[in-house]
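Of the protein chains in this complex, all but one are displayed in their positions.
Each chain gets a letter, A, B and C, in the order it is written, and its residues are counted from 1.
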Amino acid sequence: MKLHLNKKAITRMQGIGIIVILVVIAVVGIYATLPTPGPTPTTTTSKGKFVIDWWYESSGHYPQSADQAAVYKAQMERTGIITVNLHAADWPSYKTNRDAEMMPVYVYGWYPDYLDPDDYVFPFLHSQGGGWLHMNYKNPEIDKLIEQARAISDPTQRDQFYQQVQKIMVDDAAIVPVFQSSAWAVTKPDVGGVVLDITQNMYYWLITPPAGKDTLVVGTTDSVETNVDVAEAYDFFGLNVVLNTGAGLVYIAPGSGAGPNDFVPGLATSWNASADGLTWTFDLRQGVKFSDGTVFDSSAVKYSFDRSLSLYLDDSSQAGIGYKDIIDSVEATSKYQVVFHLKIPFAPFLSLMAFQGSFIVNPKLAPVDAAVNYVEGDAHASNPNDLGPYLLSSWSRKAGKDYEMKYDANPNYFGIADGYPKTQHIVIRFYSDATALALAMKSGDVDMAFRQLASSDIKSLQTDTTVKVWQGTGAFIQYICFQEKIAPFDNPKVRQAIAAALNRQELVDTVFLGQAVPLYSMIPNGMAFHQDSYKTLGDANITFTVSVLQELGYG
Amino acid sequence: MKNEKLQGRIVVQLLPQLRNLRQRGLAGWAILIGAAIVAAMAIMTVASPWIRPYDPILINVGPILSPPSAQFPLGTNHLGQDMLSRVYSGGAIMFQVAVLSVIVCLVVGVPIGLFASYLGGYTDKVASLVMDSIYAFPGLVLAIAIAAMLGPGVVNMALSIAVVYVPSYFRIIRSQVLTIKELPYVEAATIMGAKSRTTLFRYILPNVIPSIVAVATINFADAVLTSAGLTFVGLGLPVSTPDWGWDLTYGRRLLPSGAWWVIAFPGLMVVLLALGFTMMGEGLSELFNPRLQK
Amino acid sequence: MIMLLLTFVFLVVRVLPGDPASLHFEKQVSPEMLLDFKRRLGLDKPLIVQYFEYLVGLLRGDFGKSMQDFSPVSQQIFSAFPATLELAIFSSIIMVLVGVVLGVQASRSYNSARDHSIRVFGIASYAIPVFFLGEVVIMIFAIYFHLFPAGDRIYPGMAPTGLTIGGLHWSSGLFVLDSILEGNPTKLGVSLRYLFLPSLTLGTVLCGIFIRLTRGNMLETLQLDFVTAARARGIKETTVVYGYALRNAFLPILTMMGLQFAALLAGAVLTETTFSWPGLGRYLVDRISFRDYTAIQGVVVFFGILVAMVSLAVDIIYAYLDPRIRF
Partner (left out) sequence: MPLLDIESLVVEYHTLRANVKAVDRVSLSMEKGHTLGLVGESGCGKSTLGLSTIRLVPPPGKIASGHIVLGETDIINCSDEDIRKVRGKRVGYIFQDPMTSLNPVKRIGAHFVEMIHTHEPEVSEQDALKRGKDVLERLGILPERIDDFPHQFSGGMRQRVMIGLALALGPDLLIADEPTTSLDVIVEAQIIELLKELKKSLKLTLILITHNIGIVAETADRVAVMYAGRLAELGLTDDLFEKPMHPYTQALLNSVPNITKKGQVLSWIPGAPPDLAEPPPGCLYHPRCPHAFDRCKKEEPSLTKHNGTYVACHLYDRR
């Protein structure tokens, strides 16, 4: 009897079950047909809310770009008059979209090539120099100012020019700087000599190893993107290998603000420019030897530049910066003297020479007609630079990413007399992501972690007494671009309204836990001629934003 | 006239399955529980705008990464967003992707399966070859590859998932049709001169439907997991829409800081949802596919 | 089958939106630069020619050149494969062991509470996203208890050198095997520690199907006459269960192993991303963000070939194990 009831119960339950399924399918089905937030690359500017289609890069090319995007959206919508539709694209698509000029608002970032204010205004605000950003921003006035500023070397005059440039920048609000990221390194407490200056370089030869060791083990998540040939490398890590294994004519004094007087001798011991700034003469250091014993002289310098300029590979730094627009020819006037003939007077020329793209290669290792690529198991053949403090003694890659690199002190290095390099051997281990790197640092697998630690990891490491956290001014800046082809972003008022709605401090605190600094000018903090121009628009200046947009009929 | 007679036969054919339903207690419970879970989640997702305490995309509603507390029962994430609200509304995308992909699979897979296997011959051979080769391949990898080409977006995700799961429909339908084709009452129908269209839709389709339903439910579960997986490898949607898969993806970066609550709750939701569909699927296939019984 | 898949992938890669070449550049480039780039990758030729060149290349084990650094994809794939292989081997060991043992247990205590709990576990394990389980495992074992490393394979300095006979030098890339060959217990220990969490995660997620399969088959075979007959002959229970029932239930399990290999690879992709395990899966994911089509294509095709080879192997073993099949 009992059993029978049970049987019925089960049947009934299953009846219900089936019904529930139908209900579920129905509910879900209906729900699925509701409008889905798919990308719609057009901005609808009807009466009512002001809708922005806001794009960001989603494959980790920029630090925590997704978090930033979330913050931007939230901040814009706080005004109550703006709605933001976020759109993500991985790096390659992001670039095609940019070139297709279909992103109304998009966020970009910048590492400096040569350390000079010019490298922070010309590539953005100058209609020609900024062409690659496709903002379609052109203001003859600002173009003229920039050209004048880069042509003269007198600081005071340049200052005046840059003051005006930064003023117009805010009036037009064509491009809005947001933040400048600090540089971070974490080491064991007894490691010394880590210099994190505005150049973003890591000078391994200045670092003193942990007590009683002559080897420094460094962990990083970076990896050489193409190769370490001066004539092609254009990614941070590739250039840093060039810096430590190669040598340039001049250097920016480590730790300095890269001001006009901060240049120190490298392979060149002295230099001077002609009055018109079109010819630069460098006297070379004597007695410097390549690793194969041959003597370094002016021919090597000429060879290096001729080679880079003749190759001029599409993804090389020379092509990127436009060396050919600046340098006309290089002439070896004597065994230890070279003369550069320029096409235009170019104030930041020394900075350009200090940039790794201008370093000197070993002619024997660098064929004139091709870039030197990674050669499996042969570090020597993979690296054409051998004048620097270190020689690349081993380099292994796995699955197209770096795996391990070893530097050994270069016995022929010209700086040996001054006691450099301070550490004989550098071992660089590559970790696949920030998490792994942080844990390696915590567990003491590495003596030093440099790039890229997530801000949350840095925060937790700062409270960790077994490690030492180094902070320096970063020259990486991030900024918002507007596509002026798409209305209403051709209207400076609208752009200012959006700029004013930003709350840079909040962004920096939320996304980077305070490990970056708000930026109010394209010229980063700590660099000559910097001025907090955008402060005039204020932060989270909602009243301003609302009033502007209401004038235009939104809200 | 004669067709009606045969109709009667069909009912007879289906009866055993219904009787089955009454006998197999466990399967019934599985279906029931599974369905309940799924229903609960669907309702939660749809109702989230009214029940969630905060707007899930609002930042700094609370301190950054605060553990579960009275004010934030599930804590907050690295942007100071309320996890509870995110958990409430995080299912939307998964549901959409799952439903879409299943629909696509039904629209594409069922007809192909029916016709290819019913017509037989070359059509069948070619179709089976294509389907099997896709079927044999690591599904997620294929989905990833396709999604990578198509780019982000609900529809694209659904499509790339559908491509992977169409074969399983095809296979089950094919095997069924091949057996049913031989059944006396179908042959009888053909002998009695029923049009092949009639045979296909009147006699074969009804008998295939149960297993289609079963596969579809499993497909739901897989779609949920796969969409989460796609998001995890960075092929998901922009941050603006709260999504469990997304929270899991980001949670990984927060692991060293020990913020377990950021991954735990969204993760559990995904598991529950997939579990619900799986249980339904298991139950159904246990009811309908005698081979899988026991 | 591979051919088919290959063609499919090839077309997908070529036809779908975005000319791979133009996607590659930072700035807009002059047509001649683009052409040069295409020439470096052989993308300038007509589609059909590219296709056949690709096929011919494959026969020589050449997967084309990476669009990112122009180095041969095959080299990158082969350097990443050992990691994946090692992970796959260990996780499938866990997968099968756990699955079969639990399955047998379930079938022996049919319909009991134990049986049901095992079944539920089976279904649940199927419903857990690999990476979620991975994150949980990391959180518990690595972050809180510091028992195992949270990720990566083994730090470069510790990589075992493999077998060295005089000047000759050979390493399989499987760190466990290599460290044994090298005769270095510490490295073996380290390798295993790094290997443990990933394979545990992957194995657990995949064992569900084996539980169900084993259980089902055991239940059937345990009721077959010859099992009863064996019992009636007083054969020991363990012998009956493992020697008779399991031995006979093993063939379907083996087939399933073949089928599951694909799932294993798929799971590996996510597991490797979760544990930043430097294998093919991670390589694939990395390359996606670069839109390195040749690499993606290479990995997909490579996986296809793997799957095909495994299923072939399974068929052979099957024939070998089942006396009723003789060639």
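By our rule, a contact is a pair of C-beta atoms (placed from the backbone, for glycine too) under 8 Å apart; a residue touches a chain by one contact, two chains touch by 3 or more.
Note that this is a predicted model, so its numbers are computed, not measured.
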Candidate in contact with the missing chain, chosen from C:F132, C:F148, C:F175 or C:Y244: C:Y244
Residue among C:V120, C:A229 or C:L312 that touches the chain left out of view: C:A229
Chain C, residues in touch with the chain not shown (by the definition above): 110, 223-226, 228-237, 239, 243-244, 247-248, 321-324
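The rule we apply is simple: only the chains that are shown with their structure count from here on.
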Centre-to-centre distance between chain C and chain A (centres being mean Cα positions), rounded to whole Å: 37
Centroid distance [mean C-alpha coordinates] between chain B and chain A, Å: 43
Chain B and chain C: spacing of chain centres that average the CA atoms, whole Å: 24
Shared-contact residues (touching 2 or more other chains) in chain A: 59-60, 90, 93, 435, 439
Sites on chain C at which at least two other chains make contact: 18, 142, 150, 288-289, 291
Chain C partner contacts - residues on chain A that touch it in the complex: 59-61, 90-93, 95-96, 99, 131-132, 134, 217, 225-227, 314-315, 320, 373-374, 376, 396-401, 403-404, 427, 429-433, 435-436, 439-440, 443, 445
Residues of chain A defined as touching chain B within the complex: 7, 10-11, 13-14, 16-18, 20-21, 23-24, 27-29, 31-32, 36-39, 56, 58-60, 66-67, 69-71, 73-74, 84-90, 93, 434-435, 438-439, 442, 454, 456-457, 459-460, 506, 510-511, 513
Sites on chain B touched by chain A in the complex: 21-22, 25, 28-29, 31-32, 35-36, 38-39, 42-43, 45-46, 57-60, 64-65, 78-81, 92, 95-96, 98-100, 151-155, 234, 237-241, 250, 252-257, 280
